[in-house]
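With one protein chain removed, the remaining protein chains of the complex are shown where they sit.
Residue numbering begins at 1 within each chain, and the chains themselves are lettered A, B and C in the order written.
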Amino acid sequence: MDFYELSTEVIDFASVSRRFVPAVCGATVTLDGYARKFTKEKDGTVRETEYLVYEAYEPMALKEMAKLIERAKTEFEISAVGIIHRLGRLEIGESSVIISVAAPHRKAAFAACEWLITELKRTVPIWKKEIYAGGESWVEGEAPARPNSLPE
Amino acid sequence: MDFYELSTEVIDFASVSRRFVPAVCGATVTLDGYARKFTKEKDGTVRETEYLVYEAYEPMALKEMAKLIERAKTEFEISAVGIIHRLGRLEIGESSVIISVAAPHRKAAFAACEWLITELKRTVPIWKKEIYAGGESWVEGEAPARPNSLPE
Amino acid sequence: MGCTVLFFGATADATEKRQIDLDLEAGSTVGQVLENVRHSHSGLNEHKLLVALNEEYVSLDTPVQNGDTLAVFTAVSGG
Partner (left out) sequence: MGCTVLFFGATADATEKRQIDLDLEAGSTVGQVLENVRHSHSGLNEHKLLVALNEEYVSLDTPVQNGDTLAVFTAVSGG
């Protein structure tokens, strides 16, 4: 009942979180990540984003999403995972990623959902370009994707 | 932008989690709790639920939900909370409670959402009756609602 | 003076009532009203009970005023 998809269309939230409601489950935890308009910088100033563009290495991104789901299902007592990541241009407020985890009990669903988004941001080859007043830039993640992958 | 409601109608999932998408936020975490058909008991047997009935002390439940939201907004860096709890008869798979927390960053949203459901189950005066093959029973919570409230 | 006592879920089933009205001595506490209700409704004795006064959790030694509403219920199980 797992699924993982890349989409250039606006994501229908409920179609992710309510696509599967397994009979052994009592809780689904969903992370909805979306384009934030105002971001507070560490120096207290506020950056205003106009829109975002996401690009993926699509076949590898799908493989990495599949691996994450497989690992999550080994490490947590969960029954089903759904992940959809948006690509292309996103207006403010539109979802960039939705991750839903259904589990018999809520604790495992919370833990697995938080683990999945953290790992997705570390390993799945997708890049975000932020377009703000007066400029644009590709955001570079902080960590190498894997200990044995290739920071220069 | 907070809201808290009791409803005897099937809850529209997206109407909770996407009701507010604040411009300073980038993540909403939603817990969807629903009626589980099969529950594994500690002895390994499986209990089959036919349906659930929820009853509330409605005015007090609303007050307690408001207090939880107020406390969550003090303790976590979050922007908006929505809670809807279902009452009456629920078929298997129907949501009993949906809690959404929108925050600038996901970590606070996860923490606040998990805290809210844990506290709701401890303090908000709502009771669940489980109807299974051959019987029914009101579920009694495990903890007194408050240290200073009144376990006999 | 008097107060109203509400029951919900298991306590409504045990008492077969949703609500009763009680006459009280002046100065009665929440704990005394609870004992009073237990004596007149023995079905409650198999339950661990919580009490709210006017829709708030309170301690057992809180005094009850004329016209107050108490709610007597089991540990909550929503969510």
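Just so we're on the same page, a contact is a pair of C-beta atoms (placed from the backbone, for glycine too) under 8 Å apart; a residue touches a chain by one contact, two chains touch by 3 or more.
Quantities reported herein were computed from a predicted structural model and do not represent experimental measurements.
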Which chains here touch the chain that is missing from view?
-> A
Sole residue of A:Val10, A:Ala23, A:Val46 or A:Val139 that reaches the chain not shown, by the stated touch rule | A:Val139
Of the residues in chain A, which ones touch the absent chain?
-> 33, 54-57, 59-61, 63, 85, 96-97, 117, 120-129, 138-146, 148-152
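What we mean here is this: only the chains that are shown with their structure count from here on.
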Rounded to the nearest Å, the gap between Cα centres of chain A and chain B is 24
So, what's the distance in Å between the C-alpha centres of chain C and chain A?
-> 49
Hey, what residues on chain A touch two or more of the other chains?
-> none
